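First the structure, then my questions, so here it is.
One chain of protein is taken out of this complex; the other chains stay put.
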Amino acid sequence: MSTEVAPPGEEEVGAVAVVSEHLTPDDRIWLLRSMLLMRGLEERAMSLYRQGRVPGSFYDGFGQEAVSAGAAFAMAPEDRLCVLHRDLAAHVIRGVAPARILAQYLGRAAGVTRGRDGNVHFGDPELGCVGMVSMLPDMMLVATGMAMAFKLRGERRCAITWFGDGSTSRGDFHEAMNWAGVQRLPVIFVLENNQYAYSTPLDKQFAVDPVERAAAYGFAGVTVDGNDVEAMFEVTREARARAVGGGGPTLIEAVTMRMHGHAAHDDMKYVPKAQVEEWRAKDPVDRQAARLAALGVDVAEVRAAVAAEIDLATEEALASPMPDPETAALDVFCSGEAEVLGDGVARWSGWVERS
Amino acid sequence: MPTMTYLQAISSALRDEMRADQRVLLMGEDIGEFGGAFKVTDGFFDEFGPERVMDTPLAESAIIGCAVGAAVVGLRPVCEMQFADFISCGFDQLVNVAGKMYYRQGLAVPLVVRMPSGGGFSGGPFHSQNPEAWFMHAPGLKVVAPSTAVDAKGLLCHAIHDPNPVCFMEHKHLYRRVRGEVPDGVFETPFCARVAQPGSDLVVVCYGAMVEVALEAVADGLDGASVEVLDLRSLVPLDEEAVLDSVARCSKVVIVDEANATCAAGAQVAALIAEKGFELLDGPVVRVATPDVPIPFSPPLEAAVLPNVERVREACRELLAY
Partner (left out) sequence: MSSSRTDLLVDVTMPQMGVSVVEGTLVAWRVGVGDRVEADQTICEISTDKIDTEVPAPVAGVVAELLIELESTVPVGTVLARVAVEGGAPADVVSAPPASAQPRSAAPVAAADNGSAGSDGRYYSPIVRRIAVAHGIDLSTVAGTGRGGRVRKQDVMAVVDGGGAAFAPAAEPPLHIESPYRPEPVRAVSPRPEVTPTRVLAPAPAGAAADDSAQLSRMRRTIGEHMKRSLETAATCTTWIEADMGRVEASRRRLGVTALAFVARACVGALREFPALNAWLQEDGTYTRFDREVHLGIAVSLGEDGLIVPVVRDAHELSEEGLAARVRELASRARAGGLTPDEVRGATFTITNPGQYGSIMATPIINQPQVAILDLEAIVKRPVVVTDPDGNDSIAIRPMTVLGLSWDHRALDGALAAQFLAAVKRRLETAA
């Protein structure tokens, strides 16, 4: 039961169709800003990595920024997110300061995890994000559990989790899908199908297009152009409406392409050049920029503002200290009260209507 | 004060907590209408309903993972593994997601995983394990193991209040064999050791079902010797002070593990004593433990591997004479 999103009331503006009628021009600009911040921060971090200033491994979501930007933009402040390693835009949208993101990559004390976990393995609890673990897709179960709690308490809110095509082969994917389907939970499963799990292509990963599995577990599955940020927003907005309305989970298969290697150490030689070129033409940032330009937005100014923000953030992050070694063994256990996840920033104009 | 069995004390803890705190949620297989494999939640379904006494799919990883999600948004889930042995199916979620979350992200995960452990009833290799050592070894998890009815309730209440993930090792053998006075209502037993029986010539350090075994082994006085029995009760945090106090008093130590010997909880206690109690010792640290074998099914085989009264008594006798 896979459907293409048929955007209602589509407006033809220039060469790029406006997909959603629920987005104001400001919303659209925020979507571009978020993607530009994600890309710019990752490029800056990659540069620092190549300078030897970023410890460990480096992962980015170059070329698939729309999958996290669009989906995260549809989340309410009280919704909860399990963000994955190519979804930096979700953190940006929820309100994590760019300087903290860079400090996180650099392993500084000011990083979101205070140096305790690396690269994108972070989530600011105060902004309602749960930091990922490396075993994928473990976080699908955490999101399912959060949704379960919302339902038990009768709350109109949802949980969202991102995961890749490779991770659908693991048991936790099926346990989460099954549990969510059995209990009809308000959870949104965003499957980032970026064509490769490290070097493993799709035809080695599954025999069935995973979006078809939603039906097997008893709920809706939808395929979307993962490189269209507004389409991502729209499909997620609908999934959310279904969720909080008691309609249960949605599996969103966002089709995109991982334009860089699995990590900075991977040169992705296994990807045919033609495939890379094909997807380059569908770059999500370029497409949204074109869309905004057609709306008369000064895209260059947006880019400049983002660049300046990133420069400032870089300065701040590089100036911040490394964590104190004396603290390495501290805070394994919580000794006070357990604090629940907090609300995040949500700039979509649609929330204004609710207050 | 009512007298009840160890199993009833666990039920009492769950019931009183659920009455007192709406956030408490039970998740497990067959715990709802069926009342649980061991009837711990018998009657709960009627009182609290299917949502708070949740029959989950057969999916240990999901039980733990969803419990993590529920915990970080404000619920207090108490997961039940039908047998402790099945925790291996949820190991990843417990160790990597729950255990490490606070350290990495500053996000507390207040959940409890109840694990009915232990052998002695021909359960065979997959229904008789004592897996607590795996979780002692995982940073961020607390591990407790009551040996008495009152501690079963007090430790479970405390575990539910604790903002960290707690592994609650309830021993199946003790369910109906141990009884005692247990207060009504919610109360907390601290995560520390308790002197089950004071002594001065030798101390037997143990926990769980081995406490009864130790008490019986030294009941005849062992030729007039004064033997102490220390019930660890809490494995993480481990009550180092209590262990070293007992060693200072007695200078001879026998440590009993029902778990497989290598790297069992008792091995950690032995290392602690060797490191911090060396000058208190009047003899080698002796361990009595199940050998490193899967727990066999047939009664004579199982009885041959699990520590029993005679093995503990013999170890004490020999060490006393040293």
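Order as written gives the chain letters A and B; numbering starts at 1 within each chain.
As a convention for this text, contacts are C-beta pairs under 8 Å (C-beta built on N, C-alpha and C of every residue); 3 or more make two chains touch, one makes a residue touch a chain.
Every value quoted in this text rests on a predicted model; they were computed, and no experiment measured them.
For the chain that is not shown, the touched chains among those present are B, taking the whole complex. The hidden chain makes contact, of the residues B:37, B:192, B:244 or B:280, with B:280.
Among B:96, B:122, B:197 or B:251, only B:251 touches the chain that is left out of the view. Summary of contacts with the chain left out: across B:34, B:126 or B:322, the touching residue is B:322. Touch with the hidden chain on the side of chain B covers residues 201, 251, 278-283, 321-322.
By definition in this document, only the chains that are shown with their structure count from here on.
With each centre defined as the average position of its C-alpha atoms, the distance from chain A to chain B rounds to 41 Å.
The touching residues of chain A, when paired with chain B in their complex, are 80, 112-114, 116-117, 121-123, 125, 130-131, 133-135, 138-150, 152, 159, 171-172, 175-176, 178-179, 182, 331-341. Residues of chain B that touch chain A in their complex: 25, 51-52, 56-57, 59, 61-62, 64-75, 77, 92-93, 96-97, 100-110, 139-140, 142, 163-164.
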